[in-house]
Structure formats: C-alpha cells, structure tokens
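Only a single protein chain was left out; the remaining protein chains are all shown in position.
Entry: chain A
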Amino acid sequence: MMNKKQRLTNGLSLLLTVYALLSPLFSLKLEAKYTTSIKSITNQNHLQTTITGLITDTHGQPIGGVTILVEQSDKGTISKMDGTYNIRAAGNGQLIFSAIGFKTLTIPINGRKKIDVTLQEDITQLDEVVLNAGYYTVTEKERTGSISTIKAITMEQQPVGNPLAAMQGHLSGVNIIQSSGVPGGGFNVEIRGRNFIDGASDPFYLVDGVPYNAQSLGSSNVSGQILGGNISPLNALNLNDIESIEVLKDADATAIYGSRAANGVVLITTKKGKTGKTRFNAHLSTSLGRVSNFLELMNTEQYLEVRREGITNDGFGPFLEDPAFDFIWPDIKSWDNDRYTDWQKKLIGGTAYRNSAQLSVSGGSSDTQFLVSGAYNKETTVFLGDANYKKATLHSNLNHKSSNHRFKFNLSTSYTNGKNRMPRTDFTSKAYTLEPNAPELYDAEGNINWENNTWDNPLASLEETFEVTTNTLIANALVSYEIIPNLEFKSSLGFNSYRLDSYRTLPSSARNPNLGLTSQNYASLTTNGSKRNSWIVEPQLHWRKQWQELKLDFLVGTTFQEENTEQFIQKGTGFPNDELLRNLTAANTLEVLQDADSEYKYNALFGRLNLKFRDRYIVNFTGRRDGSSRFGPGKQFGNFGAVGMAWLFSEENSLQGNPLLSYGKLRGSFGTTGSDNIGDYKFLDTYNVSGFNYNGIVLLEPTGIFNPLFGWEANKKLEAALELGFFKDRILINSSWYRNRSSNQLIGIPLAATTGFSELTGNFDATVENSGFEVDIRTVNFKKKNFTWSTTFNLTIPKNKLVAFEGLETSTFANHLIIGEPLTIVKLYNALGVDPETGSYQFEDYNGDGTIGSLEDKQWVEDFGPKFYGGLGNTITFNHVTLDFFLQFKNQKAFNEIAFGATPGYRGNSSTALLDRWQQPGNMNPIQRASGGLAFGEDTGALQKSSNAAVSDASFIRLRNISINYKVPDLGNGLDLNVYVQGQNLLTLTNYKGPDPEQPSNTRLPQLRQITLGLQLGF
C-alpha cells in the first residue's frame, strides 16, 4: 500500500503521505472536527458509486477549489464555488480533501453516498507546514535543520519594494539593514553574524532553485554619490510574486550548498497557480512617504554667532572686520545675515509617492495549473525634482503532471524592467550641512543662483542626471520522472540574465559659470553597461524506501554552473553643447574606464540521506563536493558535509495524550560549509588594460599579486535546539543555540603600501566565532468564530568573537581587532570632557607620552554589533477586519552626532548640540570652544570625533508595520474585495539623536515613513 501511495511524489503528495501517516494521531489531538453525515450504508463496498457532498469551513462558508482525490487512484476532482462536489469512487476507499490554507483531511467512504466535510483552517499545523530546503522539502515537524520562513501573507502587509525590506525584523538570526531611503538602494544582510574579518556577509540567494547573484554590478564612477554604487539586483523581484522566503541557517540545512553556504542560504519561492476556476486578481495601492526624522540644526542666529566666535577664538577676529578678507567667510560677510532656510525641509522634506498595480490570472485543473501576473510600480523621492523609480514585472508559472503522475513539469519565469532616474547625489548630506543663511536656490530670473561664486548650489545635482535601467530574466524549469516506484529522476535547468545600463551626466551648466567651464572642456557622460548571465543544470536522483518502521529518503545530484560577467564603463568628455550630452558619439574624447570580463565555473556533487525510525528518531546526512574556478590549480575542490538529528520525544508513548505538552522535539546538527565569495581570478598576478594611454601607448597596470597560498575557507556550524508545543500546539516555542566557527579566512588582507598594493586576497589563520541564542514563539491567544488573535515573537541574542588570530600583533589588523572581542569593535580615544581652563577636549593619554593622537592612545573599545534584536507581531481578526502590527527592536550602539562634527564654528551647519560650548575659563560644558577651523593645532574636535564621546546608545523599538485589512463580506459569485491601510515605520522609540538609529549615517537618506492605501479585488 505504501509503495503505491508514494507514486504521488513531491509537493502535495508528500504532504499527503506525511499526513496519512500521522493524521490518526493528530486529527484527534488538534481538534480536527469533521462532521460526517451518514445517509446510507451499503455492503457493496467494492462497487464504484457517485459520492456527493458539501465542503465548508468552520464558519459554515462553502469552500470552492478544494482538491478531492480518491486514494490509490488517479482520480480526482475539484469542488465548485458553492462548495459542492461529486466524484466516483469505490465504497471501501478513502477520499482526501486538500486546499491551501486548510488542513488536509482523509475520510474513509464506508459505503456512503453523501459526505459533507468541514475543513479546519490551517494555523499551526506543524506537519503541514512544508518548508523548502532547496533540493528537498521537509515539514516543520520533521525538520532536523534550522530554517526560518516568512510567507507571502506577512510580506504583503508591508509597502516595500524589496523582499529584503519585508524580511527585516521578522526572522530570528537574520540582521538586515537598509543602506538608504533612496528607491532602488541596497541592503546589508547578516545571517547569524559576521563570519569573515574582511569579507562579504551576503548569503547565497536562490530564486526557485536558481542561484541568483545578488552582488551589485553598479559602478561608483556612475552611481557612487546616490546609491553608494550599490544597486541591489534583488529589486528585480516583485514582492507580490513571492510565495515564501526560507532562510537556511545551520549546518544541516546549508551544508548541501557547500562552499557557498558559509553566510547562510536564502531561498525565494515564487507563487504558483492553484487548481480551480480561473481567477483574476487585481491589486492597486498607493503610498505616501516622508523622512521620518529630521535633525535639530542651528538657525541662522545661532550659526552666525558660533561662526564669529570661532574665528575670533582662532585669533582672526580683526580680519573679520577687514573687507579685504570677506571672500574667506562669505557666509558671515557676503550673505544675508537674516535669511533662514530649513534646508532639511527644502531638500529632503518632500513627499515620495509610490503607486503600484498588479493584475494576475491563475487557475487550472488538477493536472495543470498556471499563473500569470503583471505588476507596475512607480516610486518618487522626497527630493526636489522629478526623480523616480519605475519597475514593471511579468511573472508566470506553469505546472503540469501527467495523468499517471509520473512525469512532472514546472516552469517559472520572471522578467523585470526597472528604470531608476535619480539626481546625481543624495541631498541628505547637503540638507544637514548647508549654512542656514545660504542663498536662494534660484535667482530672480529663475536660473540657478551662484551668489557670485560663493557657494556650490545643491540644485546643480538636479542638472546632473543619473539613470539606471535594469533588465532581469529568471527562468527555471524543473522536470521529474518517476522511473520506477520510489525512484525519481529530477533536474532543474535554470537561466538567469541580468543587465544593467546606467549613465551619469555632468553638464557644464551645473557648475558655477565663473569657473569658465564649458561643454567643450568640462561636460562629461559616464556610462556603465554591465551584464551577467548564468545557467545551471542540476540533475538529481531521489529514492525512497520503507522497511517496517524505518523510512529512508536518499538524494544525489550534481551541479554544473557557469556565470559570465561583463562590465564596460566608459566616459566621454567634451561635448559641443550640453544638449548633446546623452550622445557618446558627440564626445570629444572617449575613455574606457573598465572593460572587465570574467568567467566563473562551478561543479559539484551533492547528496542527502534521511533516515527516520518509528517516526520519532530522525538522522539527516547531507554533503557536497565542490569545485570552483575561483581557486588556483590544485586547490579547486573541497568537501563539505553535515549531520542533523532529531528526536520527536512527544511521540514517545509516555507523552502521548499529554494535555499540556502536545509537541516536543530535540534536535542538533554539526557540519561544515565554505565560502568562495571572493571574486574571480584572485590568485593570479595580473595586468589589466586600464583604458588610458601614455604617448599613444595603451596602458597595462598591475592589478594582482600572485598568491600561491590561496584555498577554501572552512566554516563549522554547530546547533542544538528544543522545540515545544503546548495546548494542542496553540503555543509553539522554538529555541536554538548555535555556534559557528569560521577559519582559514579568505579575506582581503590589507597590505603595507611598500608591497605596491593596498590589499591581497588570501587565507589567514584566524578563527571567528558566532554563537547565539534564538527564540521564536508563536501563539494563538484567542480563537473563536469571529475573533482570533495570534502573536509571533522572535528574539536573537548574538555574540561575535575573534577566537584566534595567529600573529595578530604583527598583522595588519593589530590596531582594529582584539582576540576575545567581536569583529564589530572600534578602538577610540577616551574622552575626558572639556578642560574648563582652555576649552579644549581632553583625552586619556594611554601611552603617557604627553600628547594625544597616536594609535596607542586609541585604547577605548566600543562594540557596534547588536546585543539583541527581534520582533513582535500580532494579528487580530474580528469578523471581516484584520489588524496586524509588527514591532521591531534592537539593542546596539552607534556613532552619534559628535562623530559628524565636534567643533562648533566650522563653515556649514551642525547639530544644536554643539551650542552647549565652552566660552570662557571656568565654563563646564560638554562641547569645546568654538573654532573656525583656522587654528589647527588647538582644535581637538577631530580627536573627539573618534572618541567614545562620539558613541551613544542607538537602541530602538520601531513600529515597523501596521496594517488594517477589511474583507468586504458576502459579495457572492466568488468575488472578493479587500481594502487595506498600511503604515510602515510610523513610530520609533529611541534615545538616539541622529537621523535613524538603524542606519546611522549623515550622508544617506534615512528610511521613510510610509502610509499605504490599497485595494485587492478577486473574482
């Protein structure tokens, strides 16, 4: 019987198998109420009869689209929209009812002709929560590894443009920081801390099984000042097309990805079509966004007072009154001293709009399902001007299985075109530093005002355009065929194409006309045309076997992957006029800044062996042998593997039927992974064509030093976890402890300049340990017919430590790292306040040499890594209204406003905190005396900026997301309508004084506060 059943492999059928095995126990324990009406009983059980019935949910509402299968046969049907069905089956068979969002139910027919069924909505059903582990799937209940997941329903409540933004705070062990509030910007992602002293912390991303290189192809030559050169390829993914995101964290889950899994693995699964009547879904939303927090800066009166005081303190007071020197301080002498502009309001105080529309069609029979979805998104900025980011996505999925279910096919494709047009520079830094009495932006005639060459008008940046167009195609086909019962051949074939075209113009009209710059001698156009194509083929064999109480699941596969990256950056200078600036052929001279072409090949063999005894003892072996072209001959192959174990102790007889404890699992894993995330050809000594020439000779510049000592690095992961469910799983607690150690670190080792290079990639005998404790709690607090309330909570307490570092004292990291301390430390001066006599900052003289300023005086250690972080989410449903709110919290320290400026009186505005300054002997103030920056020897502000006075608590609790959804009831005809309001980043509780505790920068636009109105219509 089991053999036949396993012909329904994978996906739904796997779920069914597991359910069929366990449902007798669980259906009783989990209040799986089903009502069966027995209308007639017949003894002719083996005859085919027609069975009819009505399927309803617990509220008595009919459910359409439920798949009804006759067990041990190919037959199946789907319930109609009114919840009724009919099917022919033998009277001694069993019917299997399944639908997304509901628990699957298996009911023996027992000769009945009419079977009405009530399906339970699926909230915490552990054995039905199927997790994607990449090459295989596993149920929440039986998993041996550490996998966190976020589903569409949680992501859809957030009005954000990038899947990474939707994950922020929701997953334990995953620390995500948005690097800019400018649309299209990048993210920093760390899964279980920083593993590498000097390397990337990016995890390995896969979209529907295809590796997705998330490394930016942006160039700082083009986009350095607006997006930091970081243009996240993940922007190409439309959040509404994503079904779920799984984050694989421990060795058991990641070792099958071998050398690329050291930083964790992120699996993104896109939506698939659903069986049933063809459904149309339209989704419209519009958002308003504004900068969530402005700094308190000086007004004109305060600013000028401090400026004059500073210049006088520097001993230049008399010069202030001499008109011959007016040109040195135009802000004081030339500009209107009564003028005041709130530059934050003016430059970054606008409202950003985001409009998005999505239309999708899905449906299909029980054998073939399809989904096509198109989305359009337009996002503007808070800046002046008409900058905007437009994105259009087309996603489709086709799923088919042959009528005997032996052959299966799934094709998913996604194409995205994004166009991001932004000013050349982020205005944020200007908004914080422009003098409050700086001149008008435009003169009386409406031209850019240069105020007699006394300032750099920030609006020049609007004349200088930056635009990036990206085209992304992700296609993956998965075919499988069941060769003989229990043995399945499967292969994925993936193709990924990413193309980025960007340009930046510098017209002469954006420069002060007095500089005499013209289109001919100044104007320039820089373009970056980059592309990355990769393909992957992963044939696999999957074998299942059961002997009595032992179940075996075996998988073996091989990977061939190739990736080609090209980047071509050129700059044209000197144009006949600014109008021709978009046309490179009009350029007087052309320079090729970069013409890079790299090839990456990757070959692997991987496998998994899962053994399950009596459904409670599980052992899971995974392994991978990897070969990567990023290493030199002889060092290309590496082996990685892991073992995971789980004991479902709640299945033991002694605990069966326990009224309190309904689920209990102890699990652990240990194994190794690696990283080859270091760029191509790093082991060669190389010369590159730089694109310039000297005396007509093309230049060849040395770009790499030969490094024979270049090999894989090891990352060992250890985890132990306890999972508990109470009160029929209404309370689920998942707590895990982990310890990951990364050694033989492949890092860019900073070199002394005497080597000719600033950096070399090589292996370093150093060990970094990330350990920590993670808790995830899910509770259903209240569950009644019209009212449910559930809560999720996650908490991560990470600890990062440099365990060993051979020869740290003599290494290049001697002054940055300390053995036993985290990698995230900074060494600083110890600030002792302001000397009441001199008005200068005082510092601890650690080396006792009488002066401050040497490295030995920087002995104060601060750690910028988070102490703990997490999130708390609540979902409350009352009748047709659902309220969700999510709080994110983090305990950490960061550089504060003193790090941006510690001396009052410099040219350029600064925080009002600097007003509390020393003015005369005897004063006791936290800020030193003002200085105009003209007496260098006496101004200790620069030291203060890198002292512990520039560090403060940056912990926060943020109402990251609140959403109210109203489902318009009883529209009939399968029509459903949802109306919602969402707020993102509405409230932040923090003592931090800077723009945003999450991203403490004074040059990047902080995250916006957004309100979204949306409507979803399905029929």
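A few comments on the model shown:
The definition used in the following text is that a residue touches a chain if its C-beta (ideal position, glycine included) is under 8 Å from a C-beta of that chain, and two chains touch if they have at least 3 such contacts; residues count from 1.
Here is the rule we use: contacts and distances are computed from a predicted model.
From the set "GntR family transcriptional regulator", "Putative outer membrane starch-binding protein", "Aldehyde dehydrogenase family protein" or "ABC-type dipeptide transporter", the protein name that UniProt assigns to the chain left out of the figure is "Putative outer membrane starch-binding protein".
Of the options A:L239, A:I536, A:I705 or A:L1005, the residue whose C-beta touches the omitted chain is A:I705. Across A:N514, A:T585 or A:Q920, the single residue that touches the chain missing here is A:N514. Contact with the chain that does not appear here is found for just one residue of A:Y340, A:Y353, A:F757 or A:Y846, A:F757.
Within the whole complex, the absent chain has one touching residue among A:T341, A:T454, A:S497 or A:T838, and that is A:T454. Among A:Y340, A:Y353 or A:F554, only A:F554 touches the chain that is left out of the view. The chain omitted from view is touched by exactly one of A:F621, A:Y738, A:F805 or A:F889, namely A:F621. Although one chain is not displayed, chain A still touches it through residues 323-324, 327-328, 330, 453-454, 489, 514-518, 520-521, 539-541, 554, 556, 558, 560, 573-574, 588-589, 591, 595-603, 605, 607, 609, 621-625, 627-629, 633, 636, 639, 641, 680-681, 684-690, 692-695, 697-703, 705-707, 750-758, 760, 809-810, 812, 814-815, 853-855, 907, 933, 936-937.
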